[in-house]
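Only a single protein chain was left out; the remaining protein chains are all shown in position.
After this line comes subunit A, so read on.
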Amino acid sequence: MKRSVRSALACLALLPVVAACGGGSGDSGGSGGASAKTGPITIWYSNNEQEVAWGKAAVDAWNTAHADQKVTGQEIPAGKSSEEVIGAAITAGNAPCLVLNTAPAAVAQFQKQGGLVPLDDFSDGVSYATARSGDLVDQYKSADGKLYQLPWKSNPVLIFYNKTIFAKAGLDPEKPALSTYDDFLATSRTLKSKGGVQAAIWPAPSSEFFQPWFDFYPLYAAATGGKQLVEDGKSTFNSPEGKGVAQFWKTMYDEGLSPREKYNGDSFAEGKAAMAIAGPWAIAAYKDKVKWGAVTVPTPTTMPADQVHTFSDAKNIAIYTACKNRQTAWEFAKFATSQEQDGKLLEMTGQMPLRKDLTTTYADYFKANPDYTSFASQAARTVEVPNLVDSTTAWQDFRDAWSQSVIFGKTPIDKAFSDVAAKIDDIAKQS
């Protein structure tokens, strides 16, 4: 039986969730062989409105100059998450040549599936990435030392706050006291009692594996000065800093400052919560709805804002083994990350290209758009998710322990963290 048929049947065997598996057969997998070919290619970009506009413009600009290497741009097919859609497409053999918005957390898994082409296959692959992004590239290298993703853009997360609600609660909307855990808690209590809001801040209390990236991880990165969840094959979070972050959020839940129930909508945009934790992508969404300000995430003790780290929420560009014309894919990747296209991405989406010289290269933009300056300066101090094959399992285990101990208080934090650290250590050993 052909492997592709078997893979498709494997998808079928796993119930309706694999509707995205799709059919069709792409080019044979495996890296190498097709790297030097040029010709028409298909790419996927995200379905975010601003990014679609940028993606279409970039594809048009490319096609005007490369009639023999036509690029067809498509929005990533709808699914619960891009990672699931891409994973299914790899299995079915119908992945596009290139996907903008490949999540770093999924890269090791895609690599294990035989779905990714290392940039090392191209003569200038790694050197180009390093020249554009600097040492940051090292965070994205895989366990085999190769680079399977071109660092593209980040969305460093900050605390957004609603100036109107702060003023209503009698707090200073220009200099909010949110820098330490104690400050943040005191401000939250005031907001809840006097600000007329349901929540001071409303992170999703649901069980999805990626939720820690928007409550635990930014504060952990800040508390530790930039540590990843796993470093040198061992988990790092079962520490005073990690447990401090957990205790902070536990207090928020215990005191009802953050609800244990999921809000179906945007609690910040709708004025139900006085604060939110989000990246610069949210600026466009909040622009006409909320008079907002943004500050760095809180830390255990006072720390200058220009030293505070956060989670990167980066998305990168990867080339997939189903691609026949990989040289064109690589050339388009370089075109899409050129200084000109990065500038357009910044202007059209507000997201930060992962360039080492971001603020100086686009000084005029940041002068004209001061709202984005704090995100740009924060982009230099971001922490990425660790590059584990079973990254999703590790984050799901962490989330389950977090739910039990921090959100619902069923297990003491010490025990929950100690147990889940042992599990994640096992996962890290296998990566």
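Note that a contact is a pair of C-beta atoms (placed from the backbone, for glycine too) under 8 Å apart; a residue touches a chain by one contact, two chains touch by 3 or more; residues count from 1.
Please note the rule applied: contacts and distances are computed from a predicted model.
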Protein name (UniProt record) of the chain left out of view, among "Indolepyruvate oxidoreductase subunit IorA", "Phosphoribosylformylglycinamidine synthase subunit PurQ", "Multiple sugar transport system permease protein" or "Ketoacid CoA transferase": "Multiple sugar transport system permease protein"
Chain not shown: contacting residue from A:L191, A:A294, A:A322 or A:V420: A:A322
Which of A:Q69, A:T91, A:S142 or A:S312 contacts the chain that the document leaves out: A:T91
Which residue of A:V71, A:A336, A:I407 or A:A428 touches the chain not shown here: A:I407
Which residue of A:G73, A:P156, A:P218 or A:P259 touches the chain not shown here: A:P259
Subunit A residues touching the omitted chain (full complex): 2-4, 6-7, 9-18, 25-26, 28-30, 81, 83-84, 87-88, 90-93, 95, 109, 112-115, 198, 204-209, 259-262, 264, 321-322, 390, 392-393, 396, 400, 403-404, 407-408, 410
